[in-house]
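As you look at this complex, bear in mind that one protein chain is not there, while each of the others sits in place.
Chains: A, B and C, in written order; residue numbering restarts at 1 for each.
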Amino acid sequence: MTRLRAIFLAPAALVMGALFLAPLAIVAAYSLLTRGAYGGLSTPWTLENWARLADPIYGVILLRTVAISAVSTLLCLVLGFPLALFISRSGSRKNVYLNLVILPFWTSFLIRTYAWMFLLRDTGLINTALLALGVIHQPLPLLYNDGAVILGLVYANLPFMVLPLYATLERLDKSVLEAAADLGAKPWAELTRVTVPLSMPGILAGSILVFIPCLGAFLTPDLLGGGKSIMIGNVVQNQFTTARDWPFGAALSLALMAVVMLLLAAVVRRKGAALL
Amino acid sequence: MILELRNVTKRFPGHPAVDGVSLAIEKGTFFSLLGPSGCGKTTTLRLVAGFEQADSGDVLLNGRRINELRPYHRNVSTVFQNYALFPHLTVRGNVEFGLRRKHAAEIDSLVRDVLELVQLTGKESRMPAEISGGERQRVALARSLVLAPDVLLLDEPLSALDPNLRKQMRSELKSLQRRVGVTFLFVTHDQEEALSLSDRMAVMNRGRIEQTGSPQEIYLRPSTRFVAGFLGAMNWYNGAGIRPESTRISREAPDNGARSLPAIVCSAVFLGNCFHIETRLAGGETILSEVLRSGEVFHPGDEVHVWWQAADELLFPHESP
Amino acid sequence: MKRGLALYALGAYAFLHLPLLVLALWSFNASRFTVWQGFSLGWYSAAIADTRLVEAAANSLLIAAIATAASTVIGTLCAYGLWKRNSFTLSNSLYLSLVTPEIVTGVSLLAFFQWMFRYIGVRLGMHTVILAHLAFSIAFVVIVVMARLRTFDASLEEAALDLGANEWQAFRRVTLPVILPGVIAAALLAFTVSIDDYVITSLVAGVDSETLPMVIYSMARRGVSPVMNAISTIVVAGLGLLILASERLQRR
Partner (left out) sequence: MNRRIFLLSLPGLAGCTMSSRPRLNVYNWSEYVAPDTISNFEREFGVRVRYSTYESAEELVAKVWSGNSGWDVVFPSNTYIPPMRDQKLLAPVRHEWLPNLGNLEPVYQSPSWDPRLEWSVPYMHGATGIVYNSNVVHAAPGSWADFWQDRFERRATMLDDPVEVIGAALLKLGYPLNSGDAVQLRQARNEAISIKPRLRAYVNAEVRDQLIAGDMLAAQMWSADAQRSINASPALRFVYPSEGFALYGDAAVVLRESRRARLAHEFVNYLLRPEVSSAIALACGSSTANAAAMRLLPEPVRNNSTLYPGPNLLARGQWLETLTPASQRLRDRLWTEIKSA
């Protein structure tokens, strides 16, 4: 068995080693270098980039980012769980329904975002419709605020919630649910006391898969939030683009990754279930 | 001996699960391993099946040492507690799973025969989720039996069934074993199952075998306090064990030389063919007696004498009480 | 309850598809701007005539197909191996790859490829994009497959071994078929992240490997053009029909 396991793990180990860890080591080395005169990399080696992280402004931005990401994750769960449940219980059509979830995501992210902008803006579809119906008299400021950012994050990450949830819900033993019904559990009680606890691995996996990309998001706050409130992903992105400060960008992103890893470890330990 | 375990030990982190177990099972016997949960009986079974490797000692099948053989190289087969039927395969698919290297015609006749044996003819194309619990167990049995194993290993196969079905399957299992003549190694925590099914049995506790023998031997002459207590009810008095059915109750003290003690009736439960009467002795000990219903009737609070013959006392001189 | 769930799902689907409908509708608009000026297929003919767009769409599909196939196989095997016994290093590198901001993944891979190719002499191109997609989609596959394996009854596999299958056969004939829905879900996810990726792709792409998101980003920079709506509609409709067809075939 050990040999087969080793054979099974070898390709992934090779890919992760060569295409992730080795490149990451380069970035780690970057974080110890100095920004060149024009934005490249140069010696001397220094810890200064790491020292700059002590600046409280980054902490504030990080907290804001975590809050927005947490709200988005929660909304994804609220929206995604019943959807996944519906798909997992729809018998032979479930593959079609599952694909329907994914389908919008085979258009480019940017195109979907522009479509949302078109829906949300002052002269957009939603405001026009509401004005025409006489529900409102002034266009609602739907675009360019945190609400629009959260909407965009929820929309962009919903499949990452639905897919793992579906994978566990689909597997839930029908007999368990029937037993629960047998024991007199009302549908709601069955859901909260049987289905939800049993699908915890999926809930956890989905939440992590949504929360993490939210933390790194930068285009959604730019396009739907109008760039008015910055998320930590923007700060990282800026270091590698406009600021051309790769060493600081490297230190910042490694620190961010460390924070997320610790968060992840805490969640995984508390819930007693790991993703992997 | 078709299966022999010689001084087999298996340690899990922290504790020995199987501790120096030796067993010898003759071909064609129905052999039970009885013990409380966590006693190491399932681990012993898994050592034979090949899912675990012994740390020391030998496992011999047909006199050949099989310690290092992978499960698929051992001619033994397991019926799992939850049956472990393959949910993506039909009944037929499950049964022919192990027959891959044979000719189609041969497979057909083998599958037909074994399904007939377990009375599943006509359900070949059902999925495991579409059949009843009893039928699932029969599929699990058929799937193993079709391979004609030297030993069939059964891991509490009746525990997943409801009580009525369990009784029925118990007798089916016994007659099936008689008919096919395959050696059964049957693991259970249910003494009644072990006693009623086995040709021979072993009682396990804390990774060790306490006693091996026929059901009668073990029931009537338990060699340790644990075995005595685990099989059937047992009263303890002054370090001696007395079975409830060996005790008698009367209003007056008997004068036949039996050991007799004054007691007060605490409860009397009518069980149809007998009464279970619980009495309390002067020292505070309680004694359970099983008395025939044709005898005298006692009520709680009655002052009585409990007595038994000294010959019926079970003594364990090597163990401290 | 059942009806409530269906209604809720309907609402969720509406939320998911509303932008899609908007952009599809928009692609039939005669005007370049977001004002309706009549039905037209002009943007479609423009999209099909745009060789760069078509080539990029083909590149995107090819990259996503190869990267998905590879990462699904490697990721499923890896999930299975980790399920047997966890490997601290490997599972933590997978976690880490998941929490790495895209730009960092992109920059690090670019640096790595450039450093490596200095010695091997190969340049950025299709292969580097595929490798990059493989690298960032494996973690998704492993996680989804693992979620499925967690509910897999290990005694099924022991039963297979017991019935004479060796470890590989047990995996192939029992474990894999049972976890297959999870594997398919994982593949879908990998395909989705691959076909939609812009940040990493744009960094590791070479002269021959422009993908659809890259072209769309470049077009969108100068304002939204209905041509990209048209090509998106074509891609989605095409893949949608493909899925429907394969579904039909499977059921038959």
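Following the convention adopted for this analysis, contacts are C-beta pairs under 8 Å (C-beta built on N, C-alpha and C of every residue); 3 or more make two chains touch, one makes a residue touch a chain.
Computed from a predicted model, the values in this text were never measured in an experiment.
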| item | value |
| --- | --- |
| Contacts of the hidden chain among displayed chains | A, C |
| Candidate in contact with the missing chain, chosen from A:Phe8, A:Tyr30, A:Phe211 or A:Phe240 | A:Phe240 |
| Candidate in contact with the missing chain, chosen from C:Leu23, C:Leu61 or C:Leu131 | C:Leu61 |
| Residue ranges of chain C at the interface with the undisplayed chain | 32-35, 52, 55, 58, 61-62, 65-66, 68-69, 107, 110-111, 114-115, 117-118, 123-126, 187, 191, 202-203, 205-208, 210, 217-224, 242-243, 246 |
| Missing-chain contacts mapped onto chain A | 35-40, 57, 60-61, 64, 114, 117-118, 121-123, 141, 143-144, 222-223, 225-230, 234-235, 238-245 |
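Here is the rule we go by: only the chains that are shown with their structure count from here on.
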| item | value |
| --- | --- |
| Label of the chain whose CA centroid is most distant from the centroid of chain A | B |
| Inter-chain pair with the most contacting C-beta pairs | A-C |
| Rounded Å distance between chain B and chain C, as computed from the means of their C-alpha atoms | 54 |
| Mean-CA-position distance for chain B and chain A (Å) | 53 |
| Inter-centroid spacing, chain C versus chain A (mean Cα positions, whole Å) | 15 |
| Of all residues in chain B, the ones touching two or more other chains | none |
| Complex interface listing, chain C residues touching chain A | 1, 5-6, 8-9, 12-13, 15-20, 22-23, 26, 34, 73-75, 77-82, 84-87, 90-105, 107-109, 111-112, 115, 131-132, 134-135, 138, 140, 142-144, 146-148, 150-152, 167-168, 171, 181-182, 184-186, 188-189, 191-192, 195-196, 198, 212-213, 216-217, 220, 224, 228-229, 232, 235-236, 239-240, 243-244, 247, 251 |
| Chain A residues within the chain C interface of the complex | 1, 4-6, 8-9, 11-13, 15-17, 19-24, 26-27, 30, 79-80, 82-83, 85-87, 89, 92, 95-112, 114-116, 118-119, 125, 155, 158-160, 163-164, 166-168, 170-172, 187-188, 201-202, 205, 208-209, 212, 215-216, 218, 233, 236-237, 240-241, 246, 249-250, 253, 256-257, 260-261, 264, 273-276 |
| Chain C to chain B touching residues, read off their complex | 153, 155-156, 158-167, 173-174, 177-178 |
